[in-house]
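Omission of a single protein chain aside, the complex is shown with its protein chains in their original locations.
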Amino acid sequence: MGARPTGAEWLALAALAALLLLPLAVGAYPIRVATVIFMWAALAGAWNLMAGYAGSVDLGPVVHYGVGAFATAALMLKAGLPFLPSAALAGVVAMAIAYALGTPTLRLRGAYFAIGTLALAESAKQLALAWDRLVPWFPLTGGSAGVSLPLAAGYGVFYYVMLALMAGVTGGALWLRRSKFGYGLRAVGENDRLAEASGVDIHGLRRRLYVASAFVIAVTGGTAGYWLSYINATESFSASITFQMVVMALLGGLGTPFGPVLGAAFLTLVSELLGTRLVYYYLIVIGVIIVAVSLFAPTGLAGLFRLGPRRVQGAT
Amino acid sequence: MSLLDVRGVTKRFGSLVALNDVEFSVVEHEVLAIIGPNGAGKSTLFNVIAGLEPPTDGDVVFRGRPITGLPPHAVCRLGIAKTFQIPQLFPRLSVAENVLVAALYGHGASLADARRQSQEWLAFVGLAGKASVSAETLSVAERRRADLARVLATGAPVILLDENMAGLNQTEVETAVALLRRVRERGRTLVVTEHIMRAILGLADRVVVLNYGEKIAEGRPADVMRDAAVVKAYLGEAHG
Partner (left out) sequence: MAVAVELVQTLINGVLQGGVYAAAAVGLSLIFGVSGILNAAHGELVMLGAFATYWLFTLYHVDALLTLPMSFALLFALGWALQYFVLNRTLGRPLLLSLLVTFGVSLILVNVALRLWTSDHRMMRIPYFERSLLLGPFIVPLSRVVAFVVGVGMVAGLSWLLASTRLGRMIRATAQDSEMAQMLGVDPRRIYALTFGLGAGVSGVAGSLVAFYAPVEPNMGLTFTLFSFAVVVLGGLGYTAGVVWGGLTLGVAQALTETYLEAGLSLLVAFALLYAILRFMPAGIMGRGRLE
């Protein structure tokens, strides 16, 4: 239960310093790939906190992503705000929505929570698709045609924003390992009824985490939308985003701070190698990986490299 | 000065009446035993007091304040903590961390204080050597003691022990009783349910007897054991 940084954490800090300087050393393509990795590491990392630490399998995290994307677009296009404040504000909007949706939803447990969050995300997608028809005096989503955002000047801002998000989530996971909040969450994840009987407000704690992860996911969504200069309801609320988050967290090692980074890096590189023409093959490979890892290597890549929290074994 | 009052508590599950108008008080610093044949409603009663189940009717009052219907974590923080019949753990956390959670959230201690308290309570129940191992490696008897340490770490003045000695052999029972005496010396109030009579009689100041969800006797152990209704409840009509 020590509070000093571990060897792996010092290494991570060094890696972060190197990444800050990376754009000076390499060209546009590696930077783009790195940005994609950071984005997925942030998303998978946020999902990993809920599922891996607090034991709550959320199958609808994409709802925050879509909210972030459209809120950022609206703030930039309608309120004329520059990108960074828009994304940050969009994150706050997403937190408010997450609080409102989370309060009833987090009363569900286990399979019901999983299905409930999935239903929530799919409802959000349908609502977003129909929004402009339902609320014509405040169009937001452009229906199935979507919304175009202004073109960005360069790619540097995306690199650093995504890097910050990834570092923030990973740092958060590391902080959780030795904080009161972290112990409470892990207690909830291990045995929520026991946690409750020991004085933990399980609903309140889960909601705090849910809202915090919503912020990260939303800002990521907003940043990705601006990066692509285009968003639409079907893609920004797509279950496939949830799927990727889940796979990467699982592959990297559920409940470990560096697992999502490893999973995101591995799968992004696989995807780059297989290329966009072979997207069906990529997804088949993902499916096989999910099955294989779940059955045979549930501790994921982090387990292989022993980057998990120190799991203390019994005396025997 | 009664610390905890159970007033007219009734609990129905559909058409099954698990508790019927149960009423008694618990005095500060005493050891109260709740006994009765299997199915008498003892565990249900504990669940109602601890907030795990709402009563169908009646109230639970703690320090003069009604706590009926409060969620379990609130009841715990206010001052009533319960052990589990089948000892519960946070399996992949260490034994020390299991107790730490209770000190952090039940007692509300700071992280540094909670760490210290966790070590102290583990030493108190005799598990100091197991502090850094995974909780899931503990034996049943050790789990019972870890559960006790957890409950003590919440700082709750009232501790409900739900058959804490079930499955223990004679030596283990004696150790457990000695431990509970020391808990009582520390100023806690204990409400205990048990099937092991010797433990009860040696430990309890007063006894409440339940049968089919109703209170049929209350008083000092020696008196209650001679009560005709109690004998009948345990041994059947033929001996009444």
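Per-chain residue numbering starts at 1, and chain names A and B are given in the order in which the chains are listed.
Keep in mind that, in the parts below, a contact is a pair of C-beta atoms (placed from the backbone, for glycine too) under 8 Å apart; a residue touches a chain by one contact, two chains touch by 3 or more.
Keep in mind that what you see is a predicted model, and the values were worked out from it rather than measured.
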- [ ] Can you pull out the displayed chains that the omitted chain is in contact with?
- [x] A
Task: Full-complex contact with the absent chain, from A:A51, A:M162, A:V261 or A:L301 - done: A:A51
TODO: Sort through A:L20, A:V33, A:L77 or A:L108 and give me the one touching the missing partner chain.
DONE: A:L108
Task: Omitted-chain contact residue, chosen from A:A130, A:V157 or A:A297 - done: A:A130
Open item on the list: Of the residues A:T6, A:S148 or A:S294, I need the one that contacts the missing chain.
Closed with: A:S294
Task: For chain A, the residues touching the chain missing from this view - done: 51, 57, 104-105, 107-112, 114-116, 118-120, 122-123, 126-127, 129-130, 133, 239, 243, 246, 250, 280-281, 283-284, 286-291, 294-295, 298
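Going forward, only the chains that are shown with their structure count from here on.
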TODO: Measure off the straight-line distance from the CA centroid of chain A to the CA centroid of chain B, and report it in whole Å.
DONE: 42
- [ ] Enumerate the contact residues on chain B facing chain A in the complex.
- [x] 50, 52, 71-74, 76-77, 81-82, 84, 88-94, 96-97, 100-102, 104-108, 110-111, 114-115, 130, 132-134, 136-137, 150, 154
Open item on the list: Using the touch definition from the top, list the residues of chain A that touch chain B in their complex.
Closed with: 1, 178-180, 183-184, 186-187, 190-191, 193-202, 311-316
